[in-house]
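Removed: one protein chain of the complex. Kept in place: all other protein chains.
Each chain gets a letter, A, B and C, in the order it is written, and its residues are counted from 1.
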Amino acid sequence: MSIAPLLRKIFLVDLLKGLSVTFRYQKPGEIITEQYPMERPAIAERYRGQPRLNVNPDTGETLCIACGLCALACPEKLITVQSERNPETKRKELTSFSYDTSRCMFCGLCEEACSTDALELTQDYEFALYERDGMVFNRQRLEKGPEPTVYAR
Amino acid sequence: MGFLEFFYAKNITPGEAGNYTWATIYILVMFALASIAVMLMTWLERKIMAHMQIRLGPMRVGPHGLLQPIADAVKLLLKEDIVPTKADRIVYWLAPCAVMVIAFATYPIIPWGRAHAVTDVNIGVLFMLGVSSLGVLGIIMAGWASNSHYPLMGSLRSSAQMVSYEIAMGLAVVSAILMTSLQTGTGTLSMIGIVESQMAQKTWFVFNGWGLGFIAFVVFAIAMIAETNRAPFDLPEAESELVAGFHTEYSGFRWSLFFLAEYAAMIGVSAIAVTLWLGGWLRPFPNLLSGNTWDIAFGLFPALTFVVLGGVCIALAIKMPGIVQLRIQKFGMLAFGLLLFFIGVLFAVPGVRERVQDIYWFSLKIAIFMYLYIWYRATFPRYRFDQLMKVGWKVLLPTALGVLMGTALWGVLR
Amino acid sequence: MPDETKPNDPTSPEAAKPAEPKAEEKPAPPAPAEAKPAAPATPKPAAPAAAAKPPAPTAPAKPAVPTPQPWETELTARLKKKYGSGIRETSTYLGQNYLVVDRSLAHEILEILRDDEDFDYCVDVTAVHYPKKEEPFEIVWILYSFPNNMRVRVKTALPEGAEIPSVFDLWPTVDWLEREVFDMFGIKFTGHPGLKRILLPDEWKGHPLRKDYSILQQDKEWVQINLGIESGQ
Partner (left out) sequence: MSNFYEDIETKPAEKTFLDSSELILNMGPQHPSTHGVLRVILKLDGEKVLGTECVMGYLHRGVEKIAENRTYVQFNPYVDRMDYVAAVSNGLGYCLAVEKLLNTEAPPRAQYIRVIMTELNRIASHQVWLGTHALDIGALTPLFYTFRDREEILKIFEKYCGARLTTHAFRIGGTQYETYEGFEKDCLEFCDFFLPKCDEYEELLTTNRIWVERTKGVGVITGEECKALGVTGPVLRASGVRWDLRKAQPYSSYQDFDFEVPIGLNGDTFDRYIVRMQEMRQSVRIIRQAVEGLPEGPIMAKIPKVLKPPVGEVYVSIEAPKGELGYFIVSDGSTQPYRVRVRPPSFVNLQALDLMVRGRLVADVVAVIGTLDIVLGEIDR
């Protein structure tokens, strides 16, 4: 063994190097913790979160044309679209829409299948519940969209 | 009044003076302070390790998680006490008690100052080493009584480890004790005597003997980590291998006793190291920078530390964002800062100053050790069992033996 | 929702024979599919673009319907010379070569492939279930040759309840893979050192990847006994 590695070994250089790394990181500026409810992460625009059924902002009418493509596209078959034909306009009208978020894996296939941008996966991710009851979203819930949770003591 | 006068005037420990009242008070105070220190230690460990790991650590319970140890204690006390069905109940019950008692048994003779030990035992170091190595007994009891594979393996590892490192540790200690005999020709095993001998020789033993003291100190420092089962020698509780080692089957308050004992033992062995090599309660450069001015300057250190800490706390409190959720924390932090500040001011009062500074320097030296413990834990991987043995027997033991002989030689030649 | 697809009932029967790569019932041994590759959907016959080495430069723009092409190399010639009708088919489909062999010869041929043709790495062993066929199971060995950077699939058909010699003695890697095939299809490999279920519990009844095992089916009894719940769904 040549002398340099031996000396390095005796003087614990390898260990000191490691120690210096952890020591350097003690600066408070290095901390990356987000204190969650107080600090919110920045959610990307394309984030696939809580589903929402968009309505026309001017008229308040739903954008959904009840074509059922989302229900077809869904791998988990968790979307059910019910519609009836309006005798006057001869168009299908949405009667009920249910979306089971408890089984959803947020793959985004329904969103892509939607031809009118009615169904959208929004940026909201805070919709955990204490029981399974409210997890099947009906049309009202979907149209209301995300309700950001307010945290207070 | 004579009661207080004794404390203020005498420069000997209550044990030496035969003052039972004060001895009892000392024991109680020491036990209380040690418990607080252990709690503080758990908080500090989490905090410092978190910062090394670019995290924040506990932040929710109290300002910057200051009340986290209390919350933990409450949680652990309220937890269900689970005893495995096939456990040996009596031994299972005794094990945490044994560990705890043994860990705290070393405390009475730790010399926090010339007068700040319960008593001065003339075989102090021997007592410390003996008692602290008894800790393995509790661990073996725990591992055996749990009647489970992981604890059993953990306790086996632990016993082997403690026994092997005990030897290197003892040899390193002997070389330090050899040094105490230099001045007078008769060495001492008394903890207080060792510090006084360092005072007389005008040097800390770590700087003594052309670096031999330092090597002995390093050997001891490594062995004591192994002795207390801390990283990188934390095999008995290696969480990635043995889940939690010897205390896998323990929960709730019993588990917390192991936890407390671990920290108490850490402080205990650090106290030995400080006493033997780092000049115990002596302030830095007691000879070189002697004189009244320097005495006062160093005497102000405790006060300054507390004032600065208090100031930091107050600054942190002011810096905290003014959200509703943080209001309580903000006030708590402010109050804590002010408390520290006033303690600091109190420590600057002349009468108190002299009494406090011994304790301060001793605690500071231990605190450095504690920081090192945490630092090692955050940095190093864990040794494997055979490698641990290899380090113990093939590296530390020969080194310690060599140092011992070297010290003896040096003492003769000097 | 069609849980059960009809595997051996492709839309047009005359297209099935040449296009189907698994042609076990063929009596004539080397009968590669060259005749009438009339595909059901697109009328365009297959372009020979597909017959190429692994990084196949297939035409990306217009996907023609490919068909298996005969695969004739020295390797296949050697094998055919030795085994004759034992090699039922040697074809290449989309640049991927495969052999269909008689099941009694499977082990021997695999051994030759390993020892003489340098297929030193058994990538995968799996099976496919065709319940309509006479020999409903098809076992597929996917082999790779490190020296030649070449893949080949060896296939053989197996009737219900039949056993097949394990190739554990050739490639130890098939240990768990064969166990998985046994677990999922119930095909027994003779000579395997420890053939038992691997992913499902040992006492489970049924073999889930068989086509007659519905996706919703489960071993209710096992669930009730071991999990203490009525049903896992």
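The definition used in the following text is that a contact is a pair of C-beta atoms (placed from the backbone, for glycine too) under 8 Å apart; a residue touches a chain by one contact, two chains touch by 3 or more.
All figures in this text were calculated on a predicted structure; none of them were measured in a lab.
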Answer for the absent chain's shown contacts is A, B, C
Touch with the missing chain holds, among C:Y83, C:Y121 or C:W222, for C:Y121
Contact with the hidden chain (one of A:A73, A:L94, A:L119 or A:L142): A:A73
For review purposes, identify every residue of chain B that touches the missing chain, sorted by number. 49, 52-55, 149-150, 153, 157, 231-232, 234-235, 238-243, 377-387
Residue ranges of chain A at the interface with the undisplayed chain: 9, 13-15, 17-18, 21-22, 25, 32, 43-48, 73-75, 105-109, 112, 121
Could you please point out the chain C residues that touch the chain left off the display? 1-3, 5-8, 10-11, 15-16, 19-22, 39-41, 50, 54-55, 58, 60-61, 63-66, 68, 93-94, 96, 120-124, 126, 128-129, 140, 142, 146, 149, 151, 153, 169-177, 184, 193, 197-201, 208-209, 213, 215
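Quick note on the criterion: only the chains that are shown with their structure count from here on.
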Specify the contact topology among the chains shown, as one of line, ring, star, complete or other. other
Most extensive contact between chains (C-beta pair count): A-B
Can you compute the centre-to-centre distance for chain A and chain C, using the mean CA position of each chain? Integer Å is fine. 40
Chain B to chain C: how many Å between their CA centres? 67
Listing for chain B: what residues touch at least two other chains? none
Which of the residues in chain B end up touching chain A in this complex? 48, 51-56, 59, 321, 323-326, 375-376, 378-380
Which residues of chain A touch chain B once you look at their complex with the stated criterion? 15, 18-19, 21-23, 25-26, 28, 30-33, 35, 37-38, 151-153
